[in-house]
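The complex appears here minus one protein chain, its other protein chains still in place.
What follows is chain A.
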């Protein structure tokens, strides 16, 4: 293999490129990214960058020297516009083409938007800088969507002295992901601080001076942040011959077609640990999957299936939330350490007979480690020392109660 192209110059693409070099690949390595900036990190965008604690320089994923050491054919500020699978060629938006023997797709996701004019989204450094300039004390901010991203931004805006309204269509924020009891605990953090959280409301439109709800009400705001999920960046692959359906569809090796792999937020692969296809928008997964895809591309005879325990964290107010495994679609949640009411706890998640997830708030790492291990080994729920009094809820099929 003499020519490898990586499309998407962020966490997953960078991890793939670095792994290829670490594993001894010394051919041409092209890294294509549509953003003009060298790879930078996204999680701080809604945390330290938005709050003004960090300046953009701190988000650089690598030093210029580290990047130079990778000896890349780096094409920044130009999008990949098409894939010709049969010719093994990537077409770029500037009209040039790049041939490949191996290809790694790491184009991530973009935010979903709402009809109407204006409103911020929060995905790029530009987005975050623009929003940060507007979040001055006394400003009225409406955040549409109380998922992790919206909740983090609401927390920062509150700390900056803004008047924050958080609008959520579900009855309990995050209930579909973490269960309703845990969702309520995480929600309380907003209510305690006077954030105006309104659940069960649907926003239909962003207007010049706020947002319009389905029942016709106008919620006025100086600034609107739309945080209602994201869409995989696969449009440019539409005619390329790959299977695309909520992400680039891959097998358990992260392979989408011969010598074409995908990694990070854009990849929908089969995770054998859970026996499920999944697409994961977590920072750690982007790096791990980039590494796994690169190794499998480079060593076709020694491929390993990609079977991680997903890991996610979120910082809101003074809460540090950490989650392991796959929480969605759980059958049962149990508090296995600490107390929900105190906001310091570990909750374990069951799907079928297995321990499939754990979520911790404000707990030391050692308290969580055994649960990560239980998920990694596919431990049986009944054998995993779940205290019987701790079964906080039984939600059939994981549907919000």
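Just so it is clear, a residue touches a chain if its C-beta (ideal position, glycine included) is under 8 Å from a C-beta of that chain, and two chains touch if they have at least 3 such contacts; residues count from 1.
In this text, contacts and distances are computed from a predicted model.
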Protein name (UniProt record) of the chain left out of view, among "Cytoplasmic protein", "Radical SAM/Cys-rich domain protein", "RNA polymerase sigma factor (Sigma-70 family)" or "Ferredoxin": "Ferredoxin"
Residue of A:19, A:165 or A:234 in touch with the missing chain, whole complex considered: A:19
Chain not shown: contacting residue from A:284, A:305 or A:370: A:284
Contacts of chain A with the absent chain, listed as residue ranges: 15, 18-19, 22, 41, 43, 58, 60-63, 66, 283-284, 287-288, 291, 311, 313, 315, 320, 322, 364-365, 369
